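I have a structure I would like to understand better, so I am pasting it below and will then ask my questions one at a time.
Only one protein chain is missing; all other protein chains are in place.
Presenting subunit A:
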């Protein structure tokens, strides 16, 4: 009976163009004939792996089945077809990074408030369900056809809750990594997602990534240069962290100088989200209750938020490296520079973490991207003057380390 079922389910979706290469397989656009809805289908390659359903994909399935919220990407359906597992997601037009990078878009304070509010709502829901996202960054915040922002890419997410549980600290793209993670903390909580959300808030205000470190050490340096080296009184537990090293004292800069455009309430919330001490850092729920959201101009209605113009329904070059879920919208800047980034800054090539399962594929794709990119990027240059440095995700050294840890770290643990 399952055979018949499978066919029927696969027939339910009318396959359209390929949107790109996802973190663990091809993604294509499709129409759900049952609902008329446009969807994005991720095809998870199984065949060549000796270990069945991709671990990262399985994590995403497991958590998304539990997380149903307007600000979290919806996993609509899943079905096997021709030996591959297919995941059906709601179709999303673009992502927050495309919004931030699009120089034709003006983000008003009310727009920023709206984007941040939706981000925090999604996070608050995850945290209420004891799920850490662990990979918050603008291109994992997808934007739907009516402007709704949704958290996506739960391939790194985990259930937390046991106070003594040890996790790997090699999570998040570096620029969004909280200082406790950079100091090697293995016991951490939802506050790591808040730090990343603060970086996203800052990025919305500045229209460029806020703390662009090119190594873990440099990342801490950048953080301290902005906010000042933390004093023990600000963060008592810091000196006990595994990789703690003393940094030379530098004074911080006033937030007002760093974010001249932001209002008082915005700065107050930002400072609470950037609190050094993870225990004292504001929670997603508290942040939503902050007066930034309740006073001053109200957040823009999602449907009225500025977004990049939708891309014309035309050839989406096969194998182009779109973020699978964001759909054919953004013309500039070329998104190749985001999800998979060639080595431009001279540091270790970046790799999206979830690509760790199929390195081979990645290499091939990377070189293809590099080719595509030159043409497109030159446009970007003329607009921006200087191109923002590539966004590091997780480098290959981290990656091996991570792979080892993610798969093995939890094995010898005692029952909880």
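Convention: a contact is a pair of C-beta atoms (placed from the backbone, for glycine too) under 8 Å apart; a residue touches a chain by one contact, two chains touch by 3 or more; residues count from 1.
Following the convention adopted for this analysis, contacts and distances are computed from a predicted model.
Visitor: Missing chain, UniProt name, options "Nuclear pore complex protein Nup85", "Ribosomal RNA-processing protein 40", "Cyclin-like domain-containing protein" or "DNA replication complex GINS protein PSF3": which is it?
Guide: So, among "Nuclear pore complex protein Nup85", "Ribosomal RNA-processing protein 40", "Cyclin-like domain-containing protein" or "DNA replication complex GINS protein PSF3", the name matching the hidden chain's UniProt entry is "Cyclin-like domain-containing protein".
Visitor: Which listed residue, A:61, A:110 or A:258, touches the chain dropped from view?
Guide: The missing chain is touched by A:61.
Visitor: With respect to the chain omitted from the figure, which of A:96, A:118 or A:131 is a touching residue?
Guide: A:131
Visitor: Mind pulling the subunit A residues that touch the left-out chain?
Guide: Interface with the chain not displayed, on the subunit A side: 1-2, 5, 46, 50-53, 55, 58, 61-63, 65-66, 75, 78-80, 83, 85, 128-131, 158-162, 406-408, 410-411, 413-416.
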